[in-house]
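Dropping a structure here in C-alpha cells format, bear with me for questions.
Omission of a single protein chain aside, the complex is shown with its protein chains in their original locations.
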Amino acid sequence: MIAGKNTRVLVQGITGKEGSFHTKLMLEYGTRIVAGVTPGKGGSTVHGVRVFNTVREALRETGGVDASVVFVPARAAYDAVLEAVENDIKLIVVVTEGIPLLEELRIVHYAKLKGVTIVGPNTPGLIVPGETKLGIMPANYYKPGVVAVMSRSGTLSYEVAWQLSRSGLGVSVAIGIGGDPVTGLDFIEVYNMFLEDPKTRYVVLVGEIGGDLEERFAKYYSGLAEKKPVVAYIAGRSAPREKRMGHAGAIISMGLGDYESKVKALTESGIPVARKVSDIPSLLKGLGV
Amino acid sequence: MIAGKNTRVLVQGITGKEGSFHTKLMLEYGTRIVAGVTPGKGGSTVHGVRVFNTVREALRETGGVDASVVFVPARAAYDAVLEAVENDIKLIVVVTEGIPLLEELRIVHYAKLKGVTIVGPNTPGLIVPGETKLGIMPANYYKPGVVAVMSRSGTLSYEVAWQLSRSGLGVSVAIGIGGDPVTGLDFIEVYNMFLEDPKTRYVVLVGEIGGDLEERFAKYYSGLAEKKPVVAYIAGRSAPREKRMGHAGAIISMGLGDYESKVKALTESGIPVARKVSDIPSLLKGLGV
Amino acid sequence: MRLLEYEAKEIFRRYGIRTPEGVVCRTPQEAREAVAKLGSSVIKAQVPVGGRGLAGGVKFAESPDEAYRLAGEMLSKEIKGSRVELLLVEKKVCVSRELYLSLTVDRASRSLVYIASKIGGVEIEELARKNPESLVKLNTNPYIGFSPYIARTIASFIGLPAEAWGEVERILAGLYRIMVDYDAELVEINPLAVDCSGSLIALDAKILVDDNSLFRHPDLEKLKYRELTSEERSAREKGFTYVSLDGYIGVIGNGAGLTMATMDLIEYYGGKPANFLDVWSGGGASRDRVKEAVRLLLENPRVRVVLVNIFGGMTRCDEVALGVKQAIEETGSKKPVVVRLMGTNQEEGVRILREAGLLVYEDVDEAVRRAVEISRGGGV
Partner (left out) sequence: MRLLEYEAKEIFRRYGIRTPEGVVCRTPQEAREAVAKLGSSVIKAQVPVGGRGLAGGVKFAESPDEAYRLAGEMLSKEIKGSRVELLLVEKKVCVSRELYLSLTVDRASRSLVYIASKIGGVEIEELARKNPESLVKLNTNPYIGFSPYIARTIASFIGLPAEAWGEVERILAGLYRIMVDYDAELVEINPLAVDCSGSLIALDAKILVDDNSLFRHPDLEKLKYRELTSEERSAREKGFTYVSLDGYIGVIGNGAGLTMATMDLIEYYGGKPANFLDVWSGGGASRDRVKEAVRLLLENPRVRVVLVNIFGGMTRCDEVALGVKQAIEETGSKKPVVVRLMGTNQEEGVRILREAGLLVYEDVDEAVRRAVEISRGGGV
C-alpha cells in the first residue's frame, strides 16, 4: 500500500494547534513520525518529536522520510508543499483546507509531473488500520478488514468506516482524496492502488455532487478487465443546483455533477449505489463474496 | 534508435529560408516529412509538404507525427517548442540558435518533466545514416557504419563524421546535443541511447571547453559495468580563459571546463582523447575491436 | 464570488480587452440620459446570477423614453432571488459574428483550460451538449498560462483572419493575467463579438473569484456575501457554510459531505431539510461555533426541530455538547433538538446532553427518523 507500519513520516506545521494535536494522536496510533517542521521553531520538540526550521534540515538530521503530513495554514501551505516536493518527498498528505485555487492547481500539477503523490488538499488523510495513520480521522472507527474506502469528504467517510467496522467487514485502507475542486489523486488513481493491495477485497466510493470524478471513475471501471467490486454512496441528492454546499468541489454546474448523472453513470457501469450510508455493508455482502 | 526510416516528421518554421532549404535536403535523404507549420501560411505547400497554421491542425490532418524539427527564429522558438511539447510530440529537434537563455532553460526543464526529448537547441540535429535525417548536417559525409557520434558542436561533428566515413568505420548514428549552456540531452543520456542501439559498436564524444558535460560523462562512464568503447576529442585546447568562444556554452569559468580538466577526467575513466580529429579513426581501431 | 458584469468589464478594459461604451445607472432617469447620449442601447440588469436574459434582465432601448420605461420595469424586479439595483446601459454594437472565449480550471487534467467556440451567446453547458464540434479546449500548465501558440490555435480553429490574431493574442493573454491578478476561477467572454469593422469586442463579461483567495483582495472581500439571501448572509458572517432550503428540519453537521448526507437522509425518511449548515471551519467545531449555529436555527421560525449530526475528527464531542446546551439555555427556546454524536470525547458529550435532557443517538438513522417524527408532530 501507499503507506504502512514502516513509513517514516514528517509533520509540517507540527507546532500549530492542529498539527500538535494530531501528531499526538498519530503517535498513539503507531505512526512513525520521525521529525516535524515549523519555521522559527527549530530545536524544540512536540510530543517527543524533534522540530526543525526547514524540510532540508529535517531530512539531513533524521536520515530521510517517506511521507509528509501538512498542517500548515492555508496562506502558507503552497510554499510548504512545494518545499516538500522540491526535497523529493514522494508522498504528501495535505490536510490544510482553504488553499487558494490557483496555488492548489499549480502545486498539484507540478507534483504530478515530478511523480510525487499528493493526497488532498483538504483531506482527512489516509489510514491503514492496524498499521499507520497519516491524517486526522478518528482511528477507533476503523477496524482492520477487507474494504478499501475512497472518499471526497472527511467526516462522511468516518461514518462509512464506522458502518463497515461495526458490520464486521472492516477497513483495509481509507484514503480521502480531498474536498477541493483540484486534488492530487482522483478515484481512478486511488482505485488502482487498491487493486494492488492484497488486503483489499471490496471498495467503497464515497462521492458527492459536483465535478465529474464519479462519472470518470464509472467509465474507467466499466472498461477494466480485472476489478475488485465497488459500492458507491453519493451525498447531495437533496441539494439545490448552483449552490455551493460547503466544499468548493460540491457545486453543480457546467451541466456536470448532479446526483442523477452520477448515479446513472455508476449504475450503468455495474456499481451499486447505496441510498443511505447504513445500506453500504448489506450491499457489499449482497455482492456475494 | 531515437529515430529511423519510419519516423514521421513535422517541420516547424518550414516556410523560412532555412526551414524550406533543409526540408528539401531531408526529403531527398528519405526523411518522412509529413507536415509543416508556419503561422499564417496554412494551406500552402513547401516541396510538396502541406503547411498548416498550427501544430494541432497539422497533427489532426496528417494523423500524427513522431518528431518535430524546429527552424523557427530565436525570438519565437520558445513558443514553437512549447506548442510541440503541449501537443505531445515526443521528440523535438531544435536547430534554432540564439534562443534567450531563460526561455531555453524553461522549455528544456519542462520537456524533461513531461518525458519529451529535446535535441538541442542550437544543434545540427540527428542522423541515422541510410535511414533518416532530422537536421541540417551534410548527409553525404555520413556513411552507414558502426560508430555513434555525440557532439556539442555542429560543423566539427561533420568533420568527425567525414573522418569516420573515409576511414571505412562509418557512422551508425550522430546526435548533436547542441552548443548552448542548457540542452535537452547531455552526453550521459545520449550514450545510454547508443548502448541500446544494435548497430553501434563504438562511440565518439566530441566535446569542447566550458561546462562540465564531459567531466560528468567521464564519471558516469567509469561506473558502468557494461559499456561500448568511447574515444573523445575536445576542442579549445588553445583557447584563452574567460573568453566566450562563439558558443555560449564554450566559456571556461567557475573553475570548470578547461581543456586539461576534461582530458584528465576522460583519460582517467579509460577514454582515450585524440589530439586531433584525424587521429580518431586510428584510436578507435587501436581499441582492437 | 461572481463579479457583476460592469465590474468585470472595468477589469477587462484595464487589461486591454475592448468593451462597448456604457454607463452604470441606478434610476430610470439616469438610463434615459445614458441612451440620449449613446443612442440605441442595451439595458442590462447587474445581478450576480446567470440566465438573466430569459428572466427579462436584458432589453433593447431605441429611445431615451423607452430606456426610461424599461429601466423602471427592470429596477422593480427580482432576478433569481437577486434584487436589481444597478443597470448597465451600453451602446448597441454592430455585430457580424458572435464567439465564446474563456479560461478556467480543468479538474480532470489539473490544468488551466482555454475554451473557445465558433458560436457565442449560448451557455457553454448547452454548447458542449448541442455543438461540441464548435468547441476547442486547450489545456495549459498553470505556471505557464498563456503562450502565443494558444492564440494561433484558437484563432485558426475559429477561422479568424490572420490580421485578427494579434487581437486574439492580446485578449487571451489578458484572460490569464486577470485570472492570476484576481485569483479567478473563471474568466469568460460570452459573447465575444466580431464587430462590423472586424474588431473583437467583449459584449458580456464574467469573472468568478476564488473565495479562498479573497484575503488577498480586500476590495472584493467586502462584496463577498452579496449573492446570498439575507438569511445566508447572516449565517456566513458568523463563519458558517450555510444554504437556505425550503423545508422545516434544521440541520447542523460537521463537514460538507456529512451534512449533505444528513439532508439526504431526512428526505429519505420523508422529511424536508430547512437548511444546510456546516459548523466545520478548518480547525474543527468549537463550543462557541456550535452554540451560534444552534441559536441560529432555534431562532429561525421555519425550523420545527433542530437535528445536530456530529461525527468528530478534529471536532471534540464534549465541546459540541456544551455548545448545544448553552444555545438552548441562552435562547430559552422550547424547540426540540435531536443530537447524533460520535467521535473524540464522545462519552463526555453524551453525558452532558443527557443531563440536559436532550435526545442523543449514536446511530444516525435513528436520530434522523426521530427528528422527522418530531417535525410531524410526534412527541419529544
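When the chains are written out, they are named A, B and C in that same order, and each has its own residue count from 1.
Quick note on the criterion: a residue touches a chain if its C-beta (ideal position, glycine included) is under 8 Å from a C-beta of that chain, and two chains touch if they have at least 3 such contacts.
What you see is a predicted model; the values in this text were computed from it and never measured.
**Student:** Looking at B:29, B:52, B:110 or B:202, which residue reaches the missing chain?
**Tutor:** For the chain that is not drawn, the touching residue is B:110.
**Student:** Just name the one of B:67, B:119, B:156 or B:283 that touches the chain not displayed here.
**Tutor:** Of the candidates B:67, B:119, B:156 or B:283, B:156 is in touch with the missing chain.
**Student:** Which candidate, B:136, B:218, B:265 or B:283, sits in contact with the chain we can't see?
**Tutor:** Checking the options B:136, B:218, B:265 or B:283, the one contacting the hidden chain is B:136.
**Student:** List the residues of chain B that touch the chain left out of this view.
**Tutor:** Looking at chain B, the ones touching the missing chain are residues 17-18, 21-22, 74-75, 96-102, 105-106, 108-110, 112, 124, 136-138, 141, 151-159, 162, 179, 181-182, 186, 206, 208-209, 211-213, 216, 233, 235-240, 242-248, 250, 253-255, 275-278.
**Student:** Could you list which residues of chain A touch the chain missing from the display?
**Tutor:** Listed in rising order, the touching residues are 39-40, 42, 53-57, 76, 78-80, 82-83, 86, 110.
**Student:** Since one chain isn't shown, list which residues of chain C touch it in the complete complex.
**Tutor:** Residues 141, 143-144 of chain C touch the chain that is not shown.
Please note the rule applied: only the chains that are shown with their structure count from here on.
**Student:** Can you name the chains that touch chain A as well as chain B?
**Tutor:** In this structure, the chains that contact chain B and also chain A are C.
**Student:** When the mean CA coordinate of each chain is compared with the mean CA coordinate of the whole protein, which chain is closest?
**Tutor:** So the chain nearest the centre of the shown protein is A.
**Student:** Could you pull out the chain whose C-alpha mean position is farthest off from that of chain A?
**Tutor:** In terms of C-alpha centroids, the chain at the greatest distance from chain A is B.
**Student:** Could you work out how far the Cα centre of chain B sits from that of chain C, in whole Å?
**Tutor:** Once rounded, the distance between the two centres reads 53 Å.
**Student:** What parts of chain C, by residue number, touch at least two of the other chains?
**Tutor:** 141
**Student:** Hunt down the residues of chain A that sit against at least two other chains at once, touch-wise.
**Tutor:** Correct list: empty.
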